[in-house]
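Have a look at this one.
With one protein chain withheld, the remaining protein chains of the complex are depicted in position.
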Amino acid sequence: MKKLINRPEDVVVESLHGLAAAHGDLLRVSFDPLFVVRADAPVADKVAIVSGGGSGHEPLHAGFVGRGMLDAACPGEVFTSPTPDRIEAATRAVVSGRGALHIVKNYTGDVLNFETAAELCRADGIEVEAVVVADDVAVEDSTFTAGRRGLGTTVLLERLLGAAAERGLGLDALAALARRICDTGRSMGVALTPCTVPAAGRPTFTLADDEIEIGVGIHGEPGRERAKLRPARELMEQVAGAVIDDLPFRDGDDVIVLLNGMGGTPLMELYLLYNELHRIVAAKGLRVRRRLVGNYITSLEMAGFSLTLLKADDELVALWDDPVLTPALRWGC
Amino acid sequence: MKKLINRPEDVVVESLHGLAAAHGDLLRVSFDPLFVVRADAPVADKVAIVSGGGSGHEPLHAGFVGRGMLDAACPGEVFTSPTPDRIEAATRAVVSGRGALHIVKNYTGDVLNFETAAELCRADGIEVEAVVVADDVAVEDSTFTAGRRGLGTTVLLERLLGAAAERGLGLDALAALARRICDTGRSMGVALTPCTVPAAGRPTFTLADDEIEIGVGIHGEPGRERAKLRPARELMEQVAGAVIDDLPFRDGDDVIVLLNGMGGTPLMELYLLYNELHRIVAAKGLRVRRRLVGNYITSLEMAGFSLTLLKADDELVALWDDPVLTPALRWGC
Amino acid sequence: MATLARFAAWIARLDAVYAEQKDYLTDLDAAIGDADHGINMARGFAAAHQAIVAAPPADVGALLKAVAMTLIRTVGGASGPLYGTFFLRAAPVAGAVAEVDAAGVEALFAAGAAGIAERGKAVVGDKTMIDAWGPAVEALGASRAAGGAVADMLAAAAAAAAAGRDATLPLVARKGRASYLGERSRGHIDPGAASTALLLAAAHETLG
Partner (left out) sequence: MATLARFAAWIARLDAVYAEQKDYLTDLDAAIGDADHGINMARGFAAAHQAIVAAPPADVGALLKAVAMTLIRTVGGASGPLYGTFFLRAAPVAGAVAEVDAAGVEALFAAGAAGIAERGKAVVGDKTMIDAWGPAVEALGASRAAGGAVADMLAAAAAAAAAGRDATLPLVARKGRASYLGERSRGHIDPGAASTALLLAAAHETLG
């Protein structure tokens, strides 16, 4: 294992110390219990947007704390969801009387820990709504699974809900907006290489020199199919096809796109993939209203990418364009 | 070689097609000859800032084209400097009567090709000044080498000169400012893994499982020392020590910091390194006025980092804070 | 009779067992999950052991509660809330007592396991820790009905849990992270079922 770390067990905390040192103008980090809040929290008269999950997906979630996005993020150990006490404490630290919305990725651990935290908050009179992101089309959604995994729609949701909360929307309206976004966002990922959890010391899975994992999860969970490496064009056709067909997205639809790197993918390759995607969505008659290309929801040093499409409309695009000021996403200010 | 590409020989052009498709609001790409210019070029009554170099270092340079940074970028083949005809054409496309400043990283190929391009421009009555960035402390600066290599100071220089040009500074003043920045910026890099040029198909160098390259160049050139992997703390002490001692930076100095990932380094590790750096510069009495943490001058999928320190003052910090609107760096608008 | 000291010994033993079996459990999780189950369990029970050493609880209920809260705070993942729920539900069933008899042991294990099933909504056959808990609790009851002492009951439970663990091998997972694999989850033992088997084996060694 080759990593720029000290002791594996200190990785999360030391990295958050660095985040705090670099972005003290935007956020503050509480170390016991562990959570991250925007520097000006609690923001008066605003619903608090709280998310979190296992670490190793940076900049998600802590890199999205700040104006126009998250009020608080709760990082767990690497690939391990945070515990309820942290989530409760983070929610308390940012709530201002209009309640809190929890954004949860659909992994059993995250769901269970956020549920417990929400119960603890509610028992104390704090209004909490939760939305569960389950957008990964690689997974069958049936009673035979834990449901679809949460992927890139999380990033878009955090940005859009952050903007809507900033505009003063109430908890119920935000929860409804969140459900609408979750219903119309779809994602799928591909891994070229595995990743290594620092405390484990060896890769979570192995891939032969010419093998890729199609439909990989952000914790390196195996996906739909182990396949041979293929040209970017074919790969993007397969991935975009799966994402587009699932909802389905139709001719004339407006979309917001996230073309996401898994952490170890050069930007050059992401833009090359974007070129393929651009051709495909144009042929399908989709109108790309806004897009992000870069590393936003990663899996440590994994090489690969994921694609997210979200059905957009003028309302969502306007929210998207509102000012955002976080370590990893910033515009309009 | 596992890459998200089609044919190795098309990587640069296809990636630029993607860049153009994603950021048509900010920039335009000319494909023959190959260069990238800001969407509103030429900007009237402004010195044009032009840079370029081999591809594979994204977002450098094309990702920095836009308001407050570069007017044009000239991408070469992967790790191969662009040819003079492209540089000349790019310069012509953005120049507006107040001349152009070429920002060149000190590699023999870049220097020779930019020199030729400048001659071609001047022969045609276009005023061109060039500044050569040679900030890599890993290399001895003596008559026995081609001089120091250009590293992270390039990114800071592109941002600061872009801001100064936007304020209306003339070519001579910009060239003087550029030389001052080059004189007071220092960098050094470390590789944990090598990288593979697509057309070559295999890694540029090899490192054993426990080996790292200290002082690596951005094309995978070997550096000061091949050493054993060590904790982030020791590594940062060595790298920051080398950078700080070289100028030297002294107690009370203001600095702008770039803690840069090489392309394959997770953000979690970069922030962990930033934590170590923060401790070291605080102990040295340096005041970090501004900082960037992320992938800005990369080497394809290489895992590793580089550190750049630039002596700052209120003037540079004010320039830094001016609006910038490019694919990879954006604030104030 | 399972005394307070024996419950404390159980937790101490679990600390040692999960430290020892960390790689085994993590390897199982690497095959069909995210390669952290051993790490999670070792971290949680090290903390739980430390908590009851640092502030020795006055009775069995308090000890189980302290373990529950520590697991919930330190484990995370799916297994944190699930094992946390086990101890949380077991605590009031045991109550503020210095020792627990056979009926009490059966009751507290049954309540804890029911809590896990409720929280995780899994049933036997879903290829989760419930595949070990279900048969174990049944075996406990059967052994006590047949007049077994606490030691006999826990021996039966440990054996049933181990069998339940092994029975997960051919199953397709329907809950938790492994369910994303569909058919590809076949041929692997569920890590949570394995950690449950270890928990009951340790109970047999210490509580009886």
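Note that the chains take the letters A, B and C in the order they are written out, and that residue 1 is the start of every chain.
In this section, a residue touches a chain if its C-beta (ideal position, glycine included) is under 8 Å from a C-beta of that chain, and two chains touch if they have at least 3 such contacts.
No experiment lies behind these values; they were computed from the predicted model shown.
**Q** I'd like to know which visible chains would be in contact with the absent chain if the whole complex were considered.
**A** Counting the whole assembly, the omitted chain is in touch with B.
**Q** Any idea which of B:18, B:82 or B:185 touches the chain not displayed?
**A** B:82
**Q** Looking at the full complex, which residue from B:99, B:185, B:217 or B:304 touches the chain that isn't shown here?
**A** B:217
**Q** Since one chain isn't shown, list which residues of chain B touch it in the complete complex.
**A** 54, 76-85, 107-109, 112-113, 115-116, 138-140, 143-146, 149, 197, 199-200, 204-205, 217, 219-223
Throughout what follows, only the chains that are shown with their structure count from here on.
**Q** So with touch defined the way it is at the top, what topology do the chains form here? Options are line, ring, star, complete, other.
**A** Drawn as a graph, the chains make an open path, so a line.
**Q** How many Å are there between the centre of chain A and the centre of chain C, using C-alpha atoms for each centre?
**A** 32
**Q** How big is the gap, in whole Å, between where the Cα atoms of chain A centre and where those of chain B centre?
**A** So the centroids are 29 Å from each other.
**Q** For chain B, what residues touch not just one other chain but two or more?
**A** none
**Q** Please output the residue numbers of chain C that touch at least 2 other chains, ranges allowed.
**A** none
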